[in-house]
Each structure stands twice: as structure tokens, then as C-alpha cells.
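My questions will all concern the structure given below.
Missing here is one protein chain; the remaining ones are kept as they sit in the complex.
The block that comes next holds subunit A.
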Amino acid sequence: MGALEKEFFNSAFVSYFLASCFNIGHLIWLKERLGRWAIALTVIGFVVNTLALTSRTLQAGRIPFANMYEFGMAFVWGLIFFYLYIACRYKNYSLGAFVLPVAFVLTGIFSSFYQEVRPLMPALKSNWLLIHVITAVIAYGALAISFALAIMYLWRQRMEEAGGQETIISLLPSLAILDTLVNRCIHFAVPFLTLLIVTGAVWAEYAWGSYWRWDPKETWSLITWLIYAMYLHGRVALGWRGKRAMNWAVIGFITVLFTFIGVNVLLPGLHSYAL
């Protein structure tokens, strides 16, 4: 069973990689067929990703949220889910060329943290685990999308300035739509990002006896939150639009990545079991 789940996740990795290639190829050669292949591969990746999560859940007899590897599977799943939702809703799959590479790189990173199924350690035996991790999947998933959209914006803008091919540009949503979408993703994510920190704090009070200890994980989650707080203020009060807002969205997601991968690897603390 364990081997099967690993195979599923590896297949998801391969599917996401191929989907990235086809997506990018679609933007370069403008062949409709490549685009269709890209969507099919994304859906296949999503299905095997779901199977990997399911078999892990069955094998562990609990929700697979106990370490980086398990959380990673859920996170990439959430990311692709958001992507498919937005792509279907706006009937524009060009976002895939930007989201799928992120998904495939993250899948590769999480695979490298593979761990055998183990029972939950005492600190994780809590109902807070479920809600804490679900809020993380939602918040980080939406922020990953905002990042991909922001990159798309910056890319399209550069192409326009350089007087690039009209046809490629026409495949991407307009700058105004991209700007709005990035903002919506962040607006959607920030309440969940807040819940993520709050549930973590309340849980820490029950598990470790203190809701805030300036543990590296706590501190970096606060830094991430502050970056998005600055984004919201800049947007509302200082009229940040376009390139400036997009740069913040990019910086924000880089901090998210650091909070959730970098801290585990580089700054060990109370949250270290997540590795």
C-alpha cells in the first residue's frame, strides 16, 4: 500500500511536469492541441494526486497532515484544485503555464521529504491539527495562485513593452483582469492566513502552554501576515496597482514558501516535527 501511494505521488509529479511543458509549449507555438493535452495531463495529475492522498489516509488510518510530505501532497492538491476552478470559471487555461511549474517544483520538493507512515506523536494528537492544516492548504493554495497570476502579469507587461507577438499576448488575460484576479486571490487568502496563525496560537496554548513564544515558525508566519497587511494597506490607501502590487504579491508568496519550507529546514524549533 505504501509503495502504491508513492507511485501515485510520483505519477502526479510526472503529470504535472508534462502538463507544465505542454502549457508552456502552447504559449510558444500556439497549437490548440498542446493546450488540450496540457489540460488532460493536469486532470490526470490531479486524479493520481487524489489517489495518493486517499491511499495515505487509508494506510495511516487518519488524515495525512502529520509532516511536510503529507502536508505537501494536500497542498499541491489544493493548488491544482484552485487552478482548475479559476480556469473553468474564466474559461482561460493560460494560467496553467504559470501554475503547473510551481506545482511540479513543489511536488518534487515534497517527495524528497518522504516518510513512512507513522502514528501521531503526542503533540499532534489534537482536533486542532485538522482545522490548522486545512486553513494552511486554503491560504497557501490561494496565495500560490496569486503568485502565478502576478508572474503572468509581469510577463505580459514585459512582452507588451517589448512589442512581442500579439497572438501570445492575446492568449493571456488582460492586465486589468490579472490585476483584479491577484487582488481577489489575496483577499480570499488573507482571512484564512489569519485563521492559520490564530488556530496555531490557540493550539500552542493547549499543547505547549503558550500561545506565542517567538518560535521561528510563529515569527515567520507573522512576517508573512505583515507583508500581506502592507499589501492591503498599500492597495486601499496608497492606490497600489499594477507592477507595484504584483511585486508585493510575489514577495508575499516567497515569504510563504520560506515560512513553510525554509523554516523547517534552516531554523529548527518547536514546530520541527513537520519535517
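The working rule: contacts are C-beta pairs under 8 Å (C-beta built on N, C-alpha and C of every residue); 3 or more make two chains touch, one makes a residue touch a chain; residues count from 1.
Definition applied: contacts and distances are computed from a predicted model.
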Absent chain [UniProt protein name; select from "ABC transporter", "CoxF protein", "ATP-binding cassette domain-containing protein" or "Cytochrome c biogenesis protein"]: "Cytochrome c biogenesis protein"
Of A:123, A:169 or A:254, the residue in touch with the unshown chain: A:123
Option touching the unshown chain, where A:43, A:58, A:130 or A:238 are the choices: A:238
Residues of subunit A (touch criterion as defined above) contacting the omitted chain: 118-119, 121-123, 125-126, 183-184, 187-188, 190-191, 194-195, 198, 201-202, 205-212, 214, 216, 219-220, 222-223, 226-227, 229-230, 233-234, 237-238, 263, 267
